[in-house]
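This is the structure I have questions about; it appears just below.
For this depiction, one protein chain was excluded, whereas all remaining protein chains were kept in their positions.
Let's turn to subunit A:
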Amino acid sequence: MTNTWTDIANANLVLVMGGNAAEAHPCGFKWVTEAKAHNKARLIVVDPRFTRTASVADYYAPIRIGSDIAFMGGLINYLLTEDKIQHEYVRNYTDVSFVVREDFDFDDGLFTGYNAEKRTYSDKSSWNYEIGEDGFAVVDPTLQHPRCVFQLMKQHYSRYTAELVSQVCGMPHDRMMKVWEEIATCSVPGKTMTILYALGWTQHSVGAQMIRSAAMVQMLLGNVGMPGGGVNALRGHSNIQGLTDLGLLSNLLPGYMTLATDPEQNFDDYIAKRTLKPLRPGQMSYWQNYGKFHVSLMKAWYGEAATAENGYCYDYLPKLDVPGYDVLRMFDRMGRGEVNGYFCQGFNPIAALPDKNRVLKAMTKLKWLVIMDPLVTETSEFWRNVGPYNDVDPADIQTEVIRLPTSCFAEEDGSLVNSSRWLQWHWKGAEPPHQAKSDIEIMSELFLRLRNMYREEGGAFPDPIVNLAWPYKGVVPSAEELAKELNGYAVRDIPDTTGTGGPGVKAGQQLGGFANLKDDGSTASGCWIFCGSWTDQGNLMARRDNSDPYNMKQNLGWAWAWPMNRRILYNRASADPQGKPWAGDKRCIWWTGKAWSGTDIPDYRPDVPPEAGMNPFIMNPEGVARFFSLDKLNEGPFPEHYEPFETPIGINPFHPNNKQVISNPAGRVFDSVWETLADHKEYPYAATSYRLTEHFHYWSKHCRLNAIVQPEQFVEIGEVLAKEKGIAAGDRVRLANKRGHIEAVAVVTKRIRPLQVNGQTVHQIGVPIHWGFVGLARNGYIANTLVPFIGDGNSQTPESKCFLVNLEKV
């Protein structure tokens, strides 16, 4: 979240789209209820289904699955043509005035630089600003230059007319206009809309671009950095934010630093490329400090072995030969017999990944599979025949499965990072049962055994293993020790540099924040964005002071939020260029005459006066927010509507004559996947998967009370389609496509209506995910059997929200 859970209460308007907050995040949804009750906020829900969130909404609009960029593009066009934008904000805090390179172009669905053979944009060089002789980006504050971002954006979205968008989204025109009008009211300075989304946006082949299109709307409305505003990802697991923060993706290092690619063999070049110089005068460009973060990380990992001479063990880090070894790629390789063993830690791939049958087949090619989980999972039993639910012959499967029972979160101390970026410490509530061990204990013991083997037997390159710093008191590091290491400490005495004659930082002392980090090896920090969470003042994550002196719901004494306990990112934008809040009831930080101060910690340099002209988006070299995302995403600088890979209409109505761009031209499709894709003529119904309130993924079916309140697998079918097919509520039905089938009870509902899309009727079917063949709820089929093995063009997140099926009564 750019903002924070409690801050939702400051919103005037709440848009829930690409998510279903009331059902998937019922506890956090209380802040929407607060906004409605105490702020007279209105709630809009845009969703293919009339959800439980819609049941408490003021407005609901149905949308065809996978058409969200069309909706947002149309909204951008509407806001621009109706002039419903926050002018001063847009002019000063965004890139509208930046001039784009002359060779940049967009033609019938494709941006410049596309390589059709490789299905990727192999040349993104034109997706950039024009750089002047002074080394800075060229700008035109009049916004008249035909290639300034404002004009290009206007031109790009002029094609997104209300009529076409209504056709593509299957959204009734009058309802769409009502929603757009309501959203447009938030262009008034000080009136804010918050957008709450979740996996309903991420799980698409164009998921990242959907979220960007929402960010663009928020920028036009001046709602980023504002209390009650922002673009807010509601995370699907209690600690999935922590997972990305700590870089547990194959192409990342902790704190959103990036792993080097194969050609980047030189340490200085690696750092220089990521040390981004300001693109406009007077801007902060915080990534200029990349070297400090990186060297401190390597000092935390390799201690004394990391020296200036060896580039702080730069050679120890793997260099990527492909963009990333994400799970789809791993399982693709597994399926081709290229993976021998696999560690499955808190992960249930057979249920969570797309195309269950493909995943299952891949796992049979493993020699061994280690499952680390508190509970028995479908993956740990993938070899077991469970009748139609898992129709395998164990005799055919030679994979050795080793189960290592782990403790669950309530059985250990530690911190979780929630959607609001709060690191919240929690304390062990019970001992783990039997021989279950914590994940840290298991991994530590494994590491120490491996290290011994490398020490004794050597190997091709034992250094990264044998030289890893292991400064813990016991065999197993405690949660406290790890948390302190993630925060960071001084490796040697650091003299005071503030000029105030202070004592500086003594060796071994905890660091107060990432401003203390150095690139000379004198500091260590396991994750620079967590620096400040465990300082000399102790464990700030354990704070539970919910006082709110300004009544602005920032609660700075509750736990600790990265970065530096700031609750609203880019909060400098909550004040006008002169440093005054845009509105009294939306005050966040302001210029006191001497410093920035307010209800939140400034996400900004606290001593820069407004007249210095430093802009709020300090992580960007240009200092402003980007409508034009340069070369950062793989499909292009502006979000464009592409159909899901399994489209129910077969064409892209924005580009009816270009078959190349029906679906994301840069989406992730492995060669062997094409033949598994369903065609809308054979499989006419558009299906989507989702969670229910009563269950948490595939876990809670082990719990009797959850099993009681949602006992058996079902799918949701609209009344019209059910009637056509002769299906009554409670009948068993079968959904099938080229990848497999599931059978479930039919819930026949008024809440899913047929939509008129591009001149044809599209029926949508809802497929909740929670069932499987272990646990206390009734056995069911893995819903993801039906989902295609396709990934987003940037994040590789599977397209679980759009797939085609056929439907029949059993």
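Some notes on this structure:
The rule is simple: a residue touches a chain if its C-beta (ideal position, glycine included) is under 8 Å from a C-beta of that chain, and two chains touch if they have at least 3 such contacts; residues count from 1.
By our rule, contacts and distances are computed from a predicted model.
Per its UniProt entry, the chain excluded from the display bears the name "Formate dehydrogenase iron-sulfur subunit", taken from "Raffinose/stachyose/melibiose transport system permease protein", "Formate dehydrogenase iron-sulfur subunit", "Carbamoyl phosphate synthase large chain" or "ABC transporter ATP-binding protein". Shown as candidates are A:I402, A:A430, A:L446 or A:V475; the residue that touches the absent chain is A:A430.
Contact with the omitted chain, checked across A:R336, A:K632 or A:R778, is made by A:R778.
Which of A:I131, A:A507, A:A728 or A:V810 touches the hidden chain is settled by the complete complex: it is A:A728.
Contact residues of subunit A toward the unshown chain are 22-23, 26-27, 29-30, 33, 36-37, 40, 42, 50, 52-56, 58, 60, 376, 381, 430, 433-434, 693-694, 704-714, 728-731, 745-751, 774, 776-779.
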